[in-house]
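Below is one structure. I have some questions about it.
Shown here: the complex without one of its protein chains, the others still in place.
Up next, subunit A:
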């Protein structure tokens, strides 16, 4: 899932006494312009907490009561943040939908007053302007934004299972038009300043400034304020007009949108698109459509009412709780809990320029760390180098990088076939073939050339780290760093420590991962660690289902219907059938019959025939032709037929198959917690969702157990156990939770 960026304060809000001095909002009047400055002193970002809102109302009333004030500017004093959104804790603290609805109505009321302000208000935006922050801004009469890279506008509420609940669903469609408003609110995407100007979301752009007599950040805010004050004066003196001239295209679009049948068609199309993508598992997008539709078709009053009521309803849904839980978890997993490492990694070496190795190199140089990419063949190196270049070049096409920035970043990459300069490496990450003897050879070769402080990290998806470390002269410097493919897109990094790994080594690995922009879980060592270990039983079950005659397409639709972003058969193709076979065999040996189910021979046979998944053009499906419709690989079907199993009818209904897959995943996750592989349920949920695509709407295996009920899950598993045996035996911790419903993984 896309990252959730709505920010929030950790602090609980306290009721504001009217007598206390204002701490969050201040203002001064310059030349008849009231400059209102917001700054939450308790947090890195501004949020619309109760406290902030109360002070804002106070200040606005003072301004409106002051006849000398002819216009106002609203600006944040924080360099990277205008207002990052509503205070999520404020919403989470509510016990009922009605409470949340009334919160929404309070917000609507404030912004309504802002919209109807007797004097023009200019929102001067620098940094994130998200959620409630954007709703505030669009209630103002005029918006000026800096072109800073940190300036982003958006309505990310949908990613938290919510909707813009302070007038956003009502104002945005009028401002940017129906299609753009749907796009913004249903995807939650961030909009950069240039785009915002084109869309009509902001009126003017201001360039960020470089060094002057003050720091660039400070002076840029000052400059923004100066420009905004000028515009405020212009608006008050009617020298600046808010309405921009509409172009022909805009006029035509407005005309077309004015036709009720056209709008009806749009609602229908959007609705069916949402249903297709969300499988109806996410209530927020549907509620957003409803709010927009009501506002446009039935008028403001009805629209605002629907918005506040739907906001209340959504806040009480398990989906929203799950998504907010993931958001909190993600924030936790973006911190280094192991302290500051003794030394920074300034030079990193990656061994193996394959898909993973090149991906790791790309995300490392991207953050300014010099990186050696070493391979054994020139062909391999050239391929890896091209992958890195393409990854960065694609960013220039999206304009998030300039070609010069790309070139500068590429200059940090040194592609080589030898161990030159390894004596200066602070960390080596090996991403060579998954074979213990090769890994051992690499450890020995590398340790002969690296300095004593250098950390040796191994990117393996299943081999226990301690087995790899067995070849090392200094196991305290050996650690596992399990990246997910494609490295530049997948957010998760699973770090694996052995009982010999030193704390500083862990701290350093986490620091590197964070620098690479990863969300990090740190888990204990063992076959398959956490993520691979959870995935393996589910894939084994998927193979069994395939053997039982559930076709790949059906299997995919069952899994995506449960909320997995990628279907199980497609996932196997993406991971690689050979990798899956390898893992299944290895983990099968380590964990015995619990990891059984599907026959490993099915996978091996597929590999033998060259059906290695997407990379080889054939797996469960046939790839290559550009047609959108994926074709099932008949060769794979033949193999499945030769391994045909009879499906026990008692456990083969669609829902049964779904729960067979999910319960094995979840049970293994809980077992990992029970065995101490996982330090806590939060990291378990984050790892499952961000690394394996566990349904985000369920919030991860642990939150799923909480919300579904451990007892109900255990009941289902017992039924499956009868049919298939110990693969479905619930682990002790799960049984404990089933017995005592007060036991929960998340408070």
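Here is the rule we use: a contact is a pair of C-beta atoms (placed from the backbone, for glycine too) under 8 Å apart; a residue touches a chain by one contact, two chains touch by 3 or more; residues count from 1.
By definition in this document, contacts and distances are computed from a predicted model.
Enquirer: Name the chain not shown, per its UniProt record: "Aspartate aminotransferase", "Trifunctional enzyme subunit beta, mitochondrial", "Auxin-responsive protein" or "Myotubularin-related protein 9"?
Expert: "Trifunctional enzyme subunit beta, mitochondrial"
Enquirer: Of the residues listed, A:216, A:565 or A:679, which one is in contact with the missing chain?
Expert: The one listed residue touching the chain not shown is A:216.
Enquirer: Touching the absent chain in the whole complex: find that residue among A:39, A:204 or A:674.
Expert: Of all options in A:39, A:204 or A:674, contact with the hidden chain holds for A:204.
Enquirer: Provide the residue numbers of subunit A that touch the chain removed from this figure.
Expert: 204, 206-207, 209-216, 219, 223, 227, 230-231, 402, 404
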